[in-house]
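As you look at this complex, bear in mind that one protein chain is not there, while each of the others sits in place.
Chains here go by letter, A and B, matching the order in which they are written, and residues are numbered from 1 within each.
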Amino acid sequence: MTERNEFFNTIRQALGPQTEAPNLTGTGSSALGDNSDAVSARSQAIQAYIDEQSGPLMDSLSESATGAGWKVARFDDLDKAGDHIVGIVRDVEANLVVRSRQDVLESGIVEAWLASLGVDVVPMALGEHSEHTVDELRSLAERADIGITGVDYAIAETGSCVLIPSAQVSRLVSLLPPIHIAIVQRGQVLPTLDELFTIRRRDFLDGNLGSYMNLISGPSRSADIEYTLVTGVHGPGEVHMILVG
Amino acid sequence: MQSHTKDFRQGAGAALSDPKIQANLEGLYNGFHQARIDASDQTPDWEALQDKGRAIKAHTLDNLAYYLEMVERNVIASGGHIYFARDAEAASNYVVNLAKERGIELVIKGKSMVSEEMALNHRLEEEGIEPVETDLGEYIVQLAEETPFHIIAPAIHKSRGEVSELFVEKLNVPMYDNIEDLTREARDQLRQKFVDAGMGITGANFIVAETGTVTLVTNEGNGRMCTSMPKIHVAITGMEKVVPSIEDLGLFLRLLIRSATGQRISSYVTTVTGPRGEDEVDGPEEFHLVIVDNGRSKMLADPNLREALYCLRCGACLNACPVYRKVGGHAYGWVYPGPIGAIVSPMLTNLSEAKDLPFASTLCGACKEACPVKINIPRMLLYLRKELTQGETYPEHKSVSMAESTAVKGWRASVSSSFMMRLSNLGGRLLQLPFVRGGRIDRLPSPLSGWTKHRKFPAIASKPFRTRWKNIGKK
Partner (left out) sequence: MNQTDNAVKASLFVTCIIDQFFPEVGEAAVRVLRRLGVEVEFDQSQTCCGQPAFNNGFWNDAKPTARRLVDSYEGEGNVVVPSGSCAAMLRVFYNELFHDEQDTLRRAQALAPHVFEFTEFVSDVLGAENREGLFHATKPMRVTYHESCHLKRELGVDLQPRSLIKSLPGVELVEMPQAEVCCGFGGTFSVKYADISAAMLNDKIANIQSANVDAVVAGDMSCLMHIGGGLEKQEAGIRAIHIAQLLDERI
């Protein structure tokens, strides 16, 4: 008998006689009993809700994100947000900035904003426009003073940004530099964690779950010594959430 | 990990007589414990969440084989590898062999209690592979060559001064007198390790069956580093960590995090589904999930203990426990301390050797009250006490002293009737005669001397209530 089968035999013996496919109704689990149509319907309802309530959701995110330790600023449009970001970059005397290649940043606006400061901006993605290898990108991210990203979603309940790495989004932009700036646009804010995971389930059923997701809620922190809160352990110690719209 | 559960009394004594440990433990009540109470009070319908979480856990464990096979299919579908380890040794062998095959010399580790069960660091070192703990608390504990003191705050028994001295000794750095500098030093020390390591090992707070996704909850960012920097990511976890759907995660993240630290959410929640995608910039090329039994199937098989597997490892019962807050984590002698540890450690090691753990509780119920999935820990402690005394399900672990049996027989006779109660009253009064002063007993011989060292004991009344009953109200 293989190790695997032995493992499962032990579990089956421990469980005693039972049916192989459990009855999923009435378990209290929101989950597997539903078919794909039900998940689609829920996702569509969520999309409609967050479009309709985008203003109040931004207000609520602003509050919860502040509570979670983000430095939150809100602007009507990207240009004004750009001025603010230039200010941050200038204040910390940054020399090197890395950014993701999400749509919101892809028009070259970060480069345009920072051109006047003479700061290098490196987009962290491979592809036809990148002149860097993977190893080079990684060492750039290690040296960078600031990482700038868009987000896939934000969550009002918890003050979180949700980043789903992909071809255009490196895992490291929001991780290695000591400062992370995240740009959240109107319409990206979900009310709670539950809506996020319903949408992600829809993505899974569509074959688009991807390999990775981060919910980022404030700075890297630890209270491992004497319960004393310290920020900036392994991840960024300073995090800015820029709300646009 | 070598079990020292039979040395509970010595461990407890050592903690009680160490003023530094006592001072550090004192912070738990107003710290994590109060934070949990505040967080649950502020969460709408907290109790409904608890009930739902418990129902999902019960359902998943009742159908564990089904869900583990689902995990297996989906991990493989996402391009990952999965290994089911019967015990700690098999799990260690898998990881060590993988590391050797890939020529790994340096491994970075996120927090994983299961890897403590496996004594994985020790095994890796034996093979010449350097393991480095990256959670700040775990890093401190590793440098000190100790074991974690608390499930979520492994080094909470150490003051900043002790950590400073440790860093001076082990890292050859100057003495720091503030926590920010200590943390920065640890960050700097570990940064290069993250860059150089060929393998990242983490635990998993949840495994989603439907998608084959591993979920990590961290505050420091080391979990993200371990799953982003090295070429290989290995997640090791107990088989009870499965939840059916990714849609269940919102609920469980709330229950876990709010109960653990009182935060609304931790700084980072990371989900990992297989290795990095083809077009991704970074992330590991290989993903391995190691699912460990190591005695858990014993608890699964026992209907009286199955609910111990509902545990989310939030540590709330430790913080709530007045005994843990006195004896700390090391006294329990194995990986899992505190109330849930008093169930899990005996069952995963040796019940009769760990005999003190189920008995070293006042059954005050604070653990049950704190548990986010309402695990009835006192009920299970009572059950394990019964097993140790009467040996019904685990006769090989029956372990009861003659003295205790005799005492209980005596008690049983004395309460067998009203007449016997009166007789024992008389007998007791005769026995206590040499000790009574002014209706109180100041000092009793062993085994009661421990009691009277710190408290007076009341004398048996000359007329019990049953004798006085007829005359109440008559003067």
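In the analysis below, a contact is a pair of C-beta atoms (placed from the backbone, for glycine too) under 8 Å apart; a residue touches a chain by one contact, two chains touch by 3 or more.
Bear in mind that the values here come from a model prediction, so they are computed numbers and not experimental data.
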Quiz item: Missing chain touches which shown chains?
Solution: B
Quiz item: Taking the entire complex into account, which one of B:1, B:88, B:317 or B:366 touches the absent chain?
Solution: B:366
Self-check item: Contacts of subunit B with the absent chain, listed as residue ranges
Solution: 9, 12-13, 16, 29, 322-323, 326-327, 359-366, 368-369, 379, 382-383, 385-390, 400, 404, 408-409, 411-412, 414-418, 420-421, 424-425, 428, 440, 447-448, 450-451, 453-461, 463-469, 472-473
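The rule is simple: only the chains that are shown with their structure count from here on.
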Practice problem: Go ahead and note the Å separation of the Cα centroids belonging to subunit A and subunit B. | Solution: 31
Quiz item: Given the complex with subunit A, which residues does subunit B contribute to the contact?
Solution: 24, 27, 31-32, 51-52, 55-56, 59-60, 62-66, 68-69, 78, 84-86, 90, 134-137, 140, 153-156, 158-160, 163, 179-180, 182-184, 186-187, 190-191, 194-195, 209-211, 213, 219-222, 224-225, 227-228, 239, 244-251, 253-254, 261, 264-277, 279-283, 293, 297-298, 300-301
Quiz item: For the complex, which residues does subunit A have touching subunit B?
Solution: 3-4, 6-8, 10-16, 18, 20-22, 24, 27-32, 64, 67-69, 124-126, 134, 137-138, 142, 157-160, 165-167, 169-172, 175, 192-194, 196-198, 200-201, 204, 209-228, 230, 232-236
